[in-house]
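Only one protein chain is missing from this complex, and each of the others stays in its spot.
A and B are the chain letters, set down in written order, and residue numbers restart from 1 in every chain.
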Amino acid sequence: MPDVCLKTIEGGRATPASAPAPLLMQARGVSFRPQGKPLVDGIDLDIREGRRLIVMGSNGAGKSLLMRLLHGLIAPTSGEVVWRGKPLDRAAMREQAMVFQRPVMLRRSVIANLQFALAVRGIGGAERRRRVEEALEQARLGDLAKRPARVLSGGEQQRLALARALACTPRLLFLDEPTASLDPASTLAIENLISTAHARGITIVMITHDKGQARRLGDDIAFLHAGRLVETGPAARVLETPSSGAARAWLEGRLYLDDLSSPHTSPTP
Amino acid sequence: MFRRQFLSLALAGTLAATLAAGGSAPVSAADEKFIVVQSTTSTQNSGLFDHLLPIFKDKTGIDVRVVAVGTGQAIRNAANGDGDVLFVHARPAEEKFVAAGDGVKRHDVMYNDFVIVGPPSDPAGIAGSSDVVDALTRIAAAKAPFASRGDDSGTNKAELRLWKEAGIDVGAASGDWYRETGSGMGATLNTGTGMGAYIMTDRATWIAFGNKGDYTIAVQGDNRMFNQYGIILVNAEKHPNVKSELGQTFVDWVISEEGQAAIANYKVDGQQLFFPNAPAGS
Partner (left out) sequence: MQDFATTLGNAIGLILLGDADLIEIIALSLRVTLSAVVIACLIGLPLGALVGAFRFPGRAAVTVLLNALMGLPPVVVGLVVYLMLSAAGPLGPLRLLYTPTAMIIAQTILVTPIVAALTRQVIEDLHSEYAEQFASLGVGPLDRVAALLWDARYSLLTVALAGFGRAVAEVGAVIIVGGNINHVTRVMTTTIALETSKGNLELALALGVVLLAIAVIVNAAVMALRASAVRSAYA
């Protein structure tokens, strides 16, 4: 992939003219082809420390799969994921956290869901109590602490899932459509949690279909189409003047029906 | 949170039950004087043991644990050393058991007799007969249903001997009018009365049996239907686990004057079921 896909995501709003932040994670030609079907195809992507990367693209484009590949939940068919200069391993996974598109709630109380995540990382005693308290407060779930997690509303579940991920103090946080089907107030609550996390230095990779959200939260945008990365760049630039046909069509709300095998040719105007 | 407590409570409770179960078995084995007697369902079902054993326990303090199975299985269990005393009714097999070194000595204890019971319709016309060979010949000729235990028990062996004497090959009729239930006396009586068949049973089981329906005794009083019981102490030389001393105490008591009198005294509905015949002074 020599062309449009920028190997490095260059400076965005946060640090306009300064030198690029250090590299945290890198995808090198990552592909996922079960039974030969190229669902994720030759992705090259750099993720830099402290940045917020928004992944966009139509339904079925392969966004969630790419996130799973980056987090190490599935192994790529070819290519590799590099974490701080070394191949991704279990220890690296522990420095990351992920909130899934459909949050997984253990069949336990809200507080027990938080305790569990900390316990498996060997955090106990007073430190665990402190972090659980903090997470409950941040996610404004204090009143619901004893409630079974599975009876929470969709918005409350998303808040808990995010609080659970943040309680583990990851360096990198993956968020797969954390505000899909939430009302404006819940969306705002989640966005505030994400901003707070980012302010504390956590690198964010987030999937969303919401242009406004991408603009509010994103430093950079990576646009995915049919398993391929068709465009990357600073959020404002990609949202305002997309260079790829697929991104332009998507942002304009059109169906993009160009020959999928050559996504880099611009559609005729 | 109360659920967690409930679960731990339930777990603790069941664990305690397990420990109790595991712990109590060895205790009772060590603390109590007891022997295991391999015997037959006919003796057990007639209620004889319920009458004899409390008397014996009062006198000696020995608890007798009866395993009541078919004679064939009882002998095999005892030959494995899983019992201290064998109390059955199949003389040739008992003698073989002693000859093989599994038993110390065989003693006659008592007898009862076999009878053939049948339905009131009496399809073979044998009601009132006291000639068993003639009665069996008529059953075969009429192809009247006959229920056999077919389980290699003492009763089954005695029955097959009588068919042989009558010169009838029941194997050929098996599944036709000759029906082998492959189960104990009680089960065979339940099945046989249900299908309107003649059944040969020991008198003791018949008298004590609770589900006679309209059946009555058709054939009795033939001395070829004599049913001798024997008692044998299992041989500790071959089976070192055997409690010879306690077992011998039981054998001695059963054939003693006192034991024999207790057997004679056992009555159901005013009828004596077993007739003691241990040689005096043995």
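To be clear about the criterion, a residue touches a chain if its C-beta (ideal position, glycine included) is under 8 Å from a C-beta of that chain, and two chains touch if they have at least 3 such contacts.
Every value quoted in this text rests on a predicted model; they were computed, and no experiment measured them.
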| item | value |
| --- | --- |
| Residue in contact with the excluded chain [from B:A187, B:I217 or B:A264] | B:A187 |
| Residue of B:A93, B:A173 or B:A208 touching the missing chain in the full complex | B:A208 |
| Given B:V67, B:A142 or B:A173, the one touching the chain that is not displayed | B:V67 |
| Option from A:R33, A:R84 or A:R108 whose C-beta touches the chain left out | A:R108 |
| Interface residues of subunit A (partner: the chain not displayed) | 68, 71-73, 90, 93-94, 96-98, 100, 104, 106-108, 116-117, 119-121, 148, 150-151, 168 |
| Touching residues (missing chain, whole complex) on subunit B | 3, 6-7, 14-15, 17-18, 20-22, 24-25, 28-29, 36, 41, 44-45, 50, 65-68, 77, 80-82, 183-187, 189-190, 208-212, 239, 241 |
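Following the convention adopted for this analysis, only the chains that are shown with their structure count from here on.
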| item | value |
| --- | --- |
| Centroid distance [mean C-alpha coordinates] between subunit B and subunit A, Å | 79 |
